[in-house]
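Only one protein chain is missing from this complex, and each of the others stays in its spot.
Per-chain residue numbering starts at 1, and chain names A, B and C are given in the order in which the chains are listed.
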Amino acid sequence: MPKTQEKARLLETRRVAEDTHRIALYAPRITATARPGQFVMVRITSEGTDPLLNRPFSFHRIHKDDGLFEILFRVVGRGTWLLSQRKEGETLEVIGPLGNFFTLPPAHEETVALVAGGIGIAPMEEWGHRLAQWARGDEARRVYLFYGARTASEVVPTRRLERKGVTTFISTDDGTLGRCGTALDLLDQTCRDLSIRPQRLYSCGPLAMQAAVATWARQQNLPAVMSLESVMACGIGACLGCALPAVPPDDSSRIHYVHVCKEGPVFDSRKILWEKMEPMPVRPLSFVCS
Amino acid sequence: MPKTQEKARLLETRRVAEDTHRIALYAPRITATARPGQFVMVRITSEGTDPLLNRPFSFHRIHKDDGLFEILFRVVGRGTWLLSQRKEGETLEVIGPLGNFFTLPPAHEETVALVAGGIGIAPMEEWGHRLAQWARGDEARRVYLFYGARTASEVVPTRRLERKGVTTFISTDDGTLGRCGTALDLLDQTCRDLSIRPQRLYSCGPLAMQAAVATWARQQNLPAVMSLESVMACGIGACLGCALPAVPPDDSSRIHYVHVCKEGPVFDSRKILWEKMEPMPVRPLSFVCS
Amino acid sequence: MGKDGTHARSAPELRVQLGPLSLKNPVLTASGTFGYGQEFSDFLDLARLGAVVVKGISLEPRPGNPPPRVTETPAGMLNAIGLENVGVERFLAEKLPSLRRRNATVIVNILGNSEQEYAALAERLEDAEGIAALEVNISCPNVKEGGIAFGTDPKTAARVTEAVRQKTHRPLIVKLSPNVTDIGLIARAVEAAGADIISCINTVSGMAVDVFSRRPKLANVLGGLSGPAIKPVALRCVYQVVHAVSCPVIGIGGIQTALDALEFLLVGASAVQVGTANLVRPTAAVEVLDGLERFLRHQGLASVQEYIGTLDTTCRLPQAEEACAGDG
Partner (left out) sequence: MGKDGTHARSAPELRVQLGPLSLKNPVLTASGTFGYGQEFSDFLDLARLGAVVVKGISLEPRPGNPPPRVTETPAGMLNAIGLENVGVERFLAEKLPSLRRRNATVIVNILGNSEQEYAALAERLEDAEGIAALEVNISCPNVKEGGIAFGTDPKTAARVTEAVRQKTHRPLIVKLSPNVTDIGLIARAVEAAGADIISCINTVSGMAVDVFSRRPKLANVLGGLSGPAIKPVALRCVYQVVHAVSCPVIGIGGIQTALDALEFLLVGASAVQVGTANLVRPTAAVEVLDGLERFLRHQGLASVQEYIGTLDTTCRLPQAEEACAGDG
């Protein structure tokens, strides 16, 4: 899967929930080898050298036949704000596909759960699709999605996944849609209530949620496959900027880091040192964008 | 005339000659007190801090009744290139009106000549208008325009001025339109050929041309009023960046500078130390813009 | 509940005390980027500002450097104005009265090429009314020592500070250059020599050239870099100075917005100066001030003082020993 730098044409841009946008990019070379869980680096500026760095976004939907993919993003700062201002017909420089990807569950597993918090839903759509295909190969297979958002207006529609056969549960922190609580509450309670026993979790969301899901999975003795974030400069393994604290291969106590863009973004949750992670600061949009 | 910072709406943008654009800006507060010869500072970037500084442009046309003015500019670097990419409906931050302005000839003068080289035509349109009005006040008054460009494709149409009664002569360096030669050749030859005896010159154009016009005016013992350029940061007299070498008020030999944005941009040519001026470097567009 | 989700309160207290200098708010304008104040009176009310720091004044008027004097760089600009100024006499006769009429709090930035010049300036200004403080620009070359800037050596920096200190009872601000190996060292030297307040940074030494004409973009060849580009350098210098001295510090460098100003307050500056931003948006300083107040309300803080110096640098993870700090 060679990495490519491609001038992508912005085919469609759509606001799909509060501060959340989906854009379709025509980039046949990148699309040709894209796999769910991988990401692209998107050049934000067209005008000068500020903002300087590209921003990473997961493949949200991959349309191989059309040579295009979609990304779904939340406006959290200047880069994403500027991206939300881009218009159809403009071009964006994109580098990809980058990083590793989700792999199908081993043969003996039948029930898997996707867990998504907030914009963590982004990579789950394409991956949910593939898992739905996987489930169609065997009657006993089940795919669940547990999707938590802060409030109803931020919930990205999941109809497409449901239609494909992914059983979807939704919660919001404030109870304005679905169950009231976090994605983990949702997962935990729903599994109890409906006696669902996932054999594997695929999770994406904010650090605090991911850490909680990791703990839950450990308690349940389940593997949890996580798509993680980190501040990135290059996305191609060159700068070593995207390090996260991890369990060293030799299980010693020495300092060890993994790199989200190279060994990730998809990790086995047991390999990450959750308690050592620095949370991403959250900045009120009213101060950051204009 | 208070200076104002105004969010101007870009009403119309039009390519009027090769690499030359005219844009109309709705900015009623600035327009209200704008006078020919003055200029505005235009904020180029909408995205970040690069390019950082505003760019100066002369009033090309002032439409008091409509609360709008037009600027005419040539693409010579990144800032003007980005400006040429702006679309109707966008807003631009503009500061103005700035600097001093052209004043009408003293009562005893009847024949005046405008001399414009290249994009130096920009301020001459509005000023030509006012002079045409002035000429209408007295039968003996005459206004001529001597306009030199590099080549036919770069000539900005002057019909509007001609219709108002400004007798216009055009030259191009390569002879593709009008007389072959510089604006000064044009001025000199036409005055000889047609026995025109201007009593005053108003001139705007590249430094080399301005210096030549200044010398010619001195030989003819004519006052030459010149709109000059300099690299600017603020345009409001705060940074002292836009200095040009000038004759000191006491006519001594000590070092003296005038500031284009404050004491200018309109100067009496005899006040400028032409031989000490540093020319603005010219950069091939193919390397500078993308 | 307010719009931002916090409780409405009375206006946060913006007053700051910098040693002997009390300012109505911590937003000042930086010397050389705000003229003599009057250039901005069409755009804002000078009386609203914490203070106006005027263009650097010398004993005699100076013509400044030949043009070109300014040029743009990525997210910044270079200047080599050459300290053009009207000289102290015209300043006192024309500029200061105009500032006072507008009720501006005035800080006078002074410069010279010898200790004597600095001292003479301080003396000349001592009796003038309406000057809140002196700010000493020590980035000027010391002609007695081969033109090396006073501010690059702790000894000469201290001597200039002392010379001024002896001639003034006014609050004394010394303004440091970032173009040194150890800014903390210079800071300690000027504090010991009598500075009440330290302001930093002055511009970063830089250069630009035109590849087609093969000429420098500034006639002076070298110039001072300012603007957003230098903000990380300025913040680092302020952080180092705050940890080196006990006197209050004024942060300068690349401040365009309230968030930029807050970064300096967070690392421990008691006030800030807005510089190059004034040249780009003449209303920049009051916009910073308004944004600062809005931020304090949003964060539920009763005063700016509560925010100053509250940076939390504890690290969750052990640092790699012997790492080359900040070098890859």
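Just so it is clear, contacts are C-beta pairs under 8 Å (C-beta built on N, C-alpha and C of every residue); 3 or more make two chains touch, one makes a residue touch a chain.
Everything quoted here is computed from the prediction, not taken from an experiment.
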*Per the definition of touch given earlier, which of C:R62, C:K167, C:R188 or C:R297 contacts the omitted chain?*
C:R62
*Among C:V52, C:C200, C:L262 or C:V304, which residue is in contact with the omitted chain in the full complex?*
C:L262
_Omitted-chain contact residue, chosen from A:V16, A:C180 or A:A238_ = A:A238
_Where the unshown chain meets subunit A, residue by residue_ = 2-5, 43, 48-54, 93, 95, 230-234, 236-245, 254-257, 276, 278-279, 281-284
*Provide the residue numbers of subunit B that touch the chain removed from this figure.*
48-50, 245, 255, 275-278, 284, 286-288
_Contact footprint on subunit C, counting only the chain that is left out_ = 31-32, 55-56, 62-67, 73-76, 78-84, 111, 113, 137, 139-141, 143, 149, 152, 177, 179-182, 202-209, 211, 214-216, 219-225, 227-233, 235-236, 239, 254, 259, 262-263, 266-267, 295, 310-313, 315-320, 322-328
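In this section, only the chains that are shown with their structure count from here on.
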*May I ask you to sort the chain touch graph into line, ring, star, complete or other?*
complete
*Considering only C-beta pairs in contact, identify the chain pair with the most of them.*
B-C
*Hey, how far is the Cα centre of subunit A from the one of subunit B, in Å?*
55
*CA centroid of subunit B to CA centroid of subunit C, Å*: 36
*Where does subunit C touch two or more other chains at once, residue-wise?*
74-75, 228
*Got the subunit B residues that touch at least 2 other chains?*
48-51
